[in-house]
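Shown next, in structure tokens, is the structure this report addresses.
A single protein chain has been omitted; all remaining protein chains appear in their positions.
First chain written, first letter: the chains are A, B and C, and each begins at residue 1.
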């Protein structure tokens, strides 16, 4: 067994910030409860003790302020990594993200930039109810000037977060909170796994990057291409294994900019495409993926592109496991897609 | 010629509010500059004089407050029609719209509702630069619990706005400001037309409804289905006429809930589909339309669905007419689509 | 012009980052806290202009003195029966919290939030308002529902997301809604209820109604933009609304310094808008009652809004997901000098000869029984467990008044898929 330490996703994310704060004293982390306490999910634990209160600090509870202040710090020359405690609470800050961070480079013709990385836990599967479960990535992919990154493993989380922090554009870094502690196969009624057994929990201590804009092939296959990201990567992979379908699974990792080459090559090979995400269906990122695939692979498609997504309802509490696009829904959709 | 008065779109919108305030004293209008002055586009002109200051009033400049207060008024039993001065300024209110207005009925199991109609001028073509030109409809179509309506003529604007105000759910009513005063064919360098010559400028004085959720067939045709809304309806229609293509043009009018039947029937008939909107392309509403069409009409499609949209950049000022999806871009895309 | 090089002849700037006085391991010592004596604060006429009593935003309105006597002009002079009712509602709220906290720990639901130590803030306020005034609470004002007689079983049904849940399992536990009880649907997003309360109050005023609105948020939540929008609207239209800021000194792990408490009080925010601001001992149930009564009268007579800061202390964790020993001194809750609202009112009543230890113990026992009975009742409708107590198609209802085609289709699809999968 290798010497590389094992980390869960929280530890990997913590390590990414640690590495970057060590290398670049312009990197600061901030947000509600991120300072002394180290964040409600402990992603920033230990950073204040190590780097001091002016580099890792708690903030007032105003998302407008957190993002607005981070933009100002970025304009000064810092490289802020603000946390929004839950992605459901990004909305109050939307104007600062959309009208300011995402537009600053363009509107000032490069005079000012917003090199900020907004971290936020997102997604469901933790009985968090309507306001601790949402997946708002689709909204941000519609906003020009901001990159959206979603990791699915500890290794990727660290490497992508480092790349995001080093990126000179604003990056929304959404962390699938359901898999902070272990990959989740979608079977809520089976015992939870932790990361230890997963190869991508081998995470180097030091600096490394996973480039933004590149998808990962989780599994090669010939029968169908499945596009997914975040928690869904594991749900899809487990379901595919159970079904024994020869699917090719792409973990998109970055939604904007998207790895269109990987998608196109895969769908042209398999002739079938399925898209899986937790977010509500209508105008979710799956719609864009579907549109792109049919624009580029039209003559290769043997069946309609299928979307398996959250339903177009608010995220319910008690019916969470009916809402969640889990193994049953993926299997049924796949059966249909392969029959078509 | 009929006795029905001619109205431009602003007059029709004004008339809708007038009619509804007359019929239902729970209807109130509010927003920045909407009271005494009657709105920067004059949509609420005369309403304060007629209905008094407690039913048509100016507000502080806080979009959070405008929507939040409207929700509270709605919970009391009023039927507020708040105006956001430009759709670009909806973002500060996004949390109140998404987390509150759109979720209230569901989360309270119908105990409380938010029967508000948020009016806002949107879209480009007026040299408004980045923050007076945006088309944010795609974001709202992703939000469960809110309806999105976009009229393209004075007649529809009035009838749809009345239906929206009467609707017991929150409605985002986006007004294509480029065509307030006249239909726009996309030729920015030709003299502007006013509404007088357009049949849909015949607008009855009194009450009538145009039901939400129903598209209008602007032109019947066999060669291709073009899906569009707002200003683009006129740009598309003019371009089609110039080209002499036998296109079927659907004016969607309501994006959520969508008139899927009309879309499906048309695309199945023509076998080709093109989607035109001003909003940026990636994850715009065109993506959802494309996904829906290919899911439902896959075996009828003879060519890839084409999207003609705003580019994925902020809305530029001086290059507005290169950015705007005008006749040139529609024509070129159509040529390609019909050749495929 | 050189923009990049700091000027060497000027002293460097430094960033102040607040730090609470005590952290884990520290001994909590509040002996230097200046607590104004009970009875000392002036009580202005409710029609007095807001700029005449700024001092009330900086002091602390207190009625119960250290000996348990009710003193001074803010004494609401309630009869003993009313005070016993107040005591009972607070004790019931605490008993309810205890039981539901335990239910969560037993895995019967996903989440719970107690209001321990802060019961006066909701109970006394509810008693001082009319029963049909409208409340826009945060998640820590269960005391309002309890005081207004909303059934405990219904609250528990909601907490369990079970078959009896009036919200059909849609909301996180404790996010109650009861229009009939004048209790607005609780949001997970902080402070959004503030402008909504103003809107409700404005509507009531516009319609010539007599009902007023009140809203609550924590001191941490005052930083949200919604708070400011609400106060701005309220001052502009003189809305008949009461703003309650529950300053329990903690916002999850952040002490009130991160909301601005180092520089001034939260009641002082009111001064910035020309709104009446009162700072009240939030652990003094009579003071909370008096301040609310005053603010309600002010609102009802078209004198406009009042902001009341309730200075209290969050005696327990933020929620069942929180462990306060990780960030504050374990001794803080006990060292907190303003005591416990239940104990203080109890002592007062005993001092008056209107109550005694035995009756109190008996009441506690009875309330514990009441809660237990309600719990049994509620559990007949199921506990959360893995959820799914509602028919699946209810998930698609109530998004809109009528179910649109796409939700119908999704609903049908779900049912069909589950059937095909044999579940």
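Note that in this section a residue touches a chain if its C-beta (ideal position, glycine included) is under 8 Å from a C-beta of that chain, and two chains touch if they have at least 3 such contacts.
Everything quoted here is computed from the prediction, not taken from an experiment.
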| item | value |
| --- | --- |
| Contacting the left-out chain in the complete assembly, out of A:14, A:44, A:59 or A:239 | A:59 |
| Residue, one of C:158, C:171, C:204 or C:312, that touches the chain absent here | C:204 |
| Which residue of B:65, B:80, B:124 or B:221 touches the chain not shown here | B:65 |
| Residue numbers in chain B that touch the chain omitted from display | 32-33, 35-37, 40, 53-54, 57-65, 88-89, 91-92, 127-132, 188-189, 281-282, 311-314, 316-323, 328-329, 331-333, 335 |
| Where the unshown chain meets chain A, residue by residue | 28, 54-55, 59-60, 62, 64-65, 67-78, 80, 92, 95-96, 99-100, 103-113, 144-145, 147, 167-169, 213, 256-258, 260 |
| Contacts of chain C with the absent chain, listed as residue ranges | 1-3, 6-7, 10-18, 50-51, 54, 130-132, 148, 179-182, 202, 204-206, 208-212, 222-229, 232, 235-240, 257-260, 262-264, 268-275, 300-302, 304 |
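The criterion applied here is as follows: only the chains that are shown with their structure count from here on.
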| item | value |
| --- | --- |
| Approximate Å spacing (C-alpha centroids) for the pair chain B, chain C | 41 |
| Whole-Å separation of chain centres (CA-atom averages), chain A against chain B | 32 |
| Multi-chain contact sites of chain A, meaning residues that touch two or more partners | 64, 88, 91-92, 130-131, 282, 312-314 |
| Residues of chain C whose C-beta touches two or more other chains | 168, 170-171, 175, 187-189, 225-226, 399, 406 |
